[in-house]
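Below is a structure I'd like to ask you about.
Entry: chain A
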Amino acid sequence: MSTVFIAFQTNETSRGIVEAIEEDNPTAVVQEQPAMVKVDVPDSMTIRRSTIEEKLGRRFDLQEMHVHLITLSGHIDESDDEFNLSWKQ
Partner candidate 1 sequence: MTMTNDATGTAKKKLGLKERYALMTRGLDWETTYQPMEDVFPYATYEGIKVHDWDKWEDPFRLTMDAYWKYQAEKEQKLYAIMDAFAQNNGHLGLTDARYINALKLFLTGVTPLEYMAHRGFAHVGRQLPGVGARVACQMQSLDELRHAQTQIHSMSNYNKLYDGFHSWRHMHDRVWYLSVPKSFFDDAITAGPFEYMIAIGFSFEYVLTNLLFVPFISGAAYNGDMGAMAFGFSAQSDESRHMTLGLEAIKFMLEQDPDNLPIVQHWIDKWFWRGYRVLTLVAMMLDYMLPKKVMSWKEAWEVYAEQNGGALFADLARYGIRPPLGWQQACDDKDHLSHQAWATFYQYQAAAPFHTWVPSEEDMAWQADKYPDTFDKYYRPRFEQWAQMEAEGNRFNNGTLPLLCQVCQIPMLFTEPGDPTRICYRESEYKGETYHTCSDGCKNIFDHEQEKYIQAWLPVHQIYQGNCFGPDADPTSPDFNPLLEVIKWYGYNVGVDNRPYEGSEDQTNFRAWKQQTTSNAPAAG
Partner candidate 2 sequence: MQIDLRTVSIKPIRQTFTHVADRIGPDKAASRYQEGVLNVQADANFHYRPTWDPDHEIFDASRSKVQMADWYAFKDPRQYYYATYTIARARMQETTEADFEFVEKRGLADTFNAAATRKALDLLVPLRHVAWAANMNNSSICAYGYGTAITAPCMFHAMDQLGIAQYLTRVGLLLGDVSSLDDAKQAWLTEPQWQPLRRYVEDTLVLTDPVELYVAQNMALDGLLYPLVYEKFDAMLTAEAGPTVSMLLRFQSDWFAETSRWVDSTVKTAAAESAANAELLSGWAAAWRDRAVEALAPLMDMALGAEAPAALADAVSAFDTRAAKCGLAI
């Protein structure tokens, strides 16, 4: 089994994003490190615009994640509503 991950700079927006990821991915493991937060999920991860909007209380374009992102792993599949990371094997 492989793990995909995504990491963000610690700030107010990424707090909402990480909360949304935790809600949509029950197996997510969140690690706080100096100035950053890393989320690991086995096999695949789904990030939903609607959940983030709910957490932040405002409209959110998924491309806005670029501003807070540090790194990620896995294959990306993105649409206007979802951002997915996965390994294919």
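As a selection rule, all candidates are chains of the complex that A comes from, given by their letters.
Details
We adopt the following convention: a contact is a pair of C-beta atoms (placed from the backbone, for glycine too) under 8 Å apart; a residue touches a chain by one contact, two chains touch by 3 or more; residues count from 1.
Given the structure is predicted, the values throughout are model-derived calculations rather than measurements.
Of 1 or 2, just one candidate touches chain A in this complex, namely 1.
Listing the residues of chain A that touch candidate 1 in their complex gives 2-5, 7, 9, 33-36, 61, 63-64, 66-76, 78-80, 87-89.
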